[in-house]
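One chain of protein is taken out of this complex; the other chains stay put.
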Amino acid sequence: MTMSEIADVLKAEVLVKGEGIHKGVRHVMASDLMSDVLLVDEDDMLLLTSLASDQVLRTAQIVGAVGVIVVNGKPLPSSMVNVANDLRMTLATSRLSKYEACVAAHAALNPA
Amino acid sequence: MTLLELIDTCGLEGVLVPDARAEVTCGYTSDLLSDVMAHCPEGAVLITVQNHKNSVAVCTLVGAPAILVVHNRQIPDDMLDVAGREGVALLRSAEDQFAVSCKIGAALAKTAV
Partner (left out) sequence: MSATPETPGVPDVKPEADPAGNEPLVLLELIQRLKVRDVMTAQLVTVPRSATMLQAQELMRQKKISGVPVEENGRFFGLVSIDDIIRALVAGTIGEVCSRHMTTKLVVLEDDMPLSFALRYFDRYHYGRFPVLNRDQRLVGIICQRDINRALLVELTRELRRLESSSVQNVGQDGTTSIYVLREFPICKYDFENAGKAANQIKQLLQEKKFPPKIIRRIAVAAYELEINLCVHSDGGVLSWQISNGRAEIVARDAGPGIEDVAWACRDGTSTANEWIRSLGFGAGMGLVNVKRVSDEFEITSKKGSGTTVKSVINIA
C-alpha cells in the first residue's frame, strides 16, 4: 500500500506531497521520541506521531521515511510545511488518535 | 475486556496487576505526557515508552487503569511504587508501539459487539 493510499484510509489531509507519496509503505512506526526513530533501520517507513515540530521531518529524512502523519488533528506550524517542502517529505495530518491510526493502518495493510 | 484477558490474548507481561478484573475499553498510544493529559480517554491502556513515574501520575489523572511499556523498557522501582499506591497496572511488551497497538486493537475489536 502506498503512502497516498494509507493517508486516505486514515482520512488524513495531505499538506505536502513529497517524493515518496506513491511509494509502498513497508513499515509503520508510532513514536514521539525522535531518538527512538533514529534507532530504526527499516526502509520505506511511515511515521505516525503526536509531535508537531520541524525536527520530526528532519528526523524522517535522515532515516529515509516515506512520510509523516501527525495525529490528533493537531494544527501544524507553518514552518513544518516549509521544511517538508524543502526536504520533499510527504506531510499529512489525521484527526484520528495514534492508537486509532495504528489500528486502521494495520487493517489496511493486512486485509482479512 | 479485563486486564487479565488482555494480557493473555496479547501475550503481555503483567509486571504489576493490582486488579486483574479491571476493565480496559480502548488504547491510547503516546510518548508525550502533555498529549496524554489532553486526549487520553478514561478506561484506556496507555501504550508508551515513557517508563517513569510521571506516566503513572498522568494515568491517575485521566482515569487510565493501565500502562503498557513497550520496547522491553525496564520499569524503575519508583514507578512501581507509585503505580502500586495509585492502583495503576503496569504491563510490558518487547514489541514497539505500532505492533502492540494493533494487537490490542484486534483483541478489543473481538470483544466489542
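Letters A and B mark the chains as written, and numbering starts fresh at 1 in each.
We adopt the following convention: a contact is a pair of C-beta atoms (placed from the backbone, for glycine too) under 8 Å apart; a residue touches a chain by one contact, two chains touch by 3 or more.
These numbers were taken from a predicted model, which means no experiment stands behind them.
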Sole contact to the chain not displayed, among A:I6, A:I21, A:M34 or A:L48: A:M34
Residues of subunit A (touch criterion as defined above) contacting the omitted chain: 32-36, 38-39, 41, 43, 51, 53-56, 58-59, 61-64, 79, 86-87
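In this text, only the chains that are shown with their structure count from here on.
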Averaged-CA centre spacing for the pair subunit B and subunit A, given as whole angstrom: 24
Contact set on subunit A toward subunit B in their complex: 28-33, 36, 48, 50-51, 72, 97-99, 102-103, 105-106
Residues of subunit B touching subunit A in the complex: 26-32, 35, 39, 44, 47, 49, 71, 96-98, 101-102, 104-106, 109
